[in-house]
Structures are given as structure tokens and as C-alpha cells.
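In this view, the complex is presented without one of its protein chains, the others remaining in place.
On to chain A.
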Amino acid sequence: MSAPMIEARNVGVSLGGRAIIRDASLQAPAGKVTAIVGPNGSGKTTFLRAICGDVAFSGTVTINGHDLGVMKPWQAASMRAVLPQSTTLSFPYTVREIVRLGLLNGRSGVRANEVEHLPEMALERVDLEGFAGRFYQELSGGEQQRVQLARVLCQVWTPVLDGMPRYLLLDEPVSSLDIRHQLVIMKIARDFAADGGGVIAILHDLNLTAMFADQVTVMRQGQVAASGAPSAVLQDELIEDVFGCALRVGAVPPAGMPFVLPQSALHA
């Protein structure tokens, strides 16, 4: 068997007769953080939804060599967890009740006597210690996003279960977060990969991508424009071409203009 990974091969998605994704391929090996970047409407989220099995698609998606198309929901759920962009609720669940939903599939990977404490441990991971008793609907967007991440972490708490790596699929995990929590969340993704799991994350911030991703897939108009290590992909020409914006990689602003890069965070 080849190295364990999530692999999408020649994926195509059509919605309402219009092709949203064409011939997109991606390999996200265990042990690595794979970023998907691209302008709005380039098909990043749709591509990820195909990889999650949410939309009908042509081509194949495999997780650790198993075809997603023939997998039962609970089998897929034991191999990967998915963080949506945002989640609104119609009922007054507490934070703990939401995080606990991550244990529904029963494959968190921790011992039975620890499972009951997992919601608290996951909340601590996402810097929401003490939030368990709060109502989800009363939290800010960024806090809600982190509650959902805690739920997702509960589902696949151990990055490797029974010798099989597991995966986090994150749709813009840091889009509504302040800079400190962006770093906290990206660090969680980094650690998950370091412990043997795999991560696919849609990101908007090219600096965070350069800082945390092992490999990056750039999307443009429903197709993969480039794939590879951030240092190889994030080049002036490609960025100008894909984002339609003349940016220069590594350029420092004129003296006197303040700029703050996440890379400068000391603890990262």
C-alpha cells in the first residue's frame, strides 16, 4: 500500500448544469498540512465538499486507499472530521452539548474513562476553557467557530487510530478569528499533522499558509492552478495571475509603514 493519504483524482462537480470544479486532483498525505488557497469563487469550498462527500462528483476520492463513494457515513466519520465555515443553531444547546456531539461516532480514540472529560479537554485546546456552560447562540462568531473546532477535535482526538492516520478537513478555520487565535488554531493543525494525522485547510491568509502549510494547492476558476511546497508555489507571477493583483512575495513596505506578520509571533 502506498503512503496513507486523502487523494482526490480528477474530481468534477456540476451544480445546476454548470461545471463548478473541473478535473481537480489533490494528494494530502498523513503527517502534512495541506492548504487550499485561491480567490473567492474559485471553487475551494466546493472542492472540499466533494472531498467530504457532501456533493455528487465525478472522479474518485480515497481516504487511506478506501473509496469514499462506497463508505458508510460512520466509516468515513471514524477517518475524518470536518469543520464547516460557520454553523448556526436553532435550539439553545450549551457549548458542552455541542462539543459532545463530536463523540457521537464513538471513535475518538481515548480510553472509556477519559471520554467524559474530552469536551473539557477539547475546549481547553481551542482556548475556551470555562465556556462549557455557556449557550452557543450567545457566543461571538469567532468563539462559535472555536467551539465547532473543539467538537471536530473530539471526533478524531487521536490523530492515528489502530495504525490508521485520520484527517481534519477545515473550511476557513481562522477566517473569523483574531490574530492570537489564528495562531492557536493553526498550531493545533500543525500538531495534529506532527502526531501522524493529515490536515486539509482552506486558507485565505497567504502568510499563514507559508508559515504552517507543508504543501499548498492553488485554485482558479474551478481548476487546480498549481500544487507544491509553499516556497515553490507562492511566486510573484502565479499570485498575480491567480488573484489578479500585482503582489510581490517577500517585499517589505517602505520604511515607516507598519506591518505585522504572523511569522513574527515568538511562540509560534
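Note that in this section a residue touches a chain if its C-beta (ideal position, glycine included) is under 8 Å from a C-beta of that chain, and two chains touch if they have at least 3 such contacts; residues count from 1.
Just so we're on the same page, contacts and distances are computed from a predicted model.
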item	value
Listed names "Spermidine/putrescine import ATP-binding protein PotA", "FeS cluster assembly protein SufB", "Cytochrome bd-I ubiquinol oxidase subunit 1 apoprotein" or "Heme ABC transporter permease", matching UniProt entry of the absent chain	"Heme ABC transporter permease"
Absent-chain contact - pick from A:R134, A:K187 or A:H204	A:R134
Contact partner of the left-out chain, one of A:V13, A:V33 or A:A77	A:A77
Given A:S14, A:Q27 or A:T94, the one touching the chain that is not displayed	A:T94
Contact footprint on chain A, counting only the chain that is left out	49, 52-54, 72-74, 76-78, 80-82, 84, 87, 89-98, 101-102, 104-105, 114, 116-117, 119-120, 130, 132-134, 155
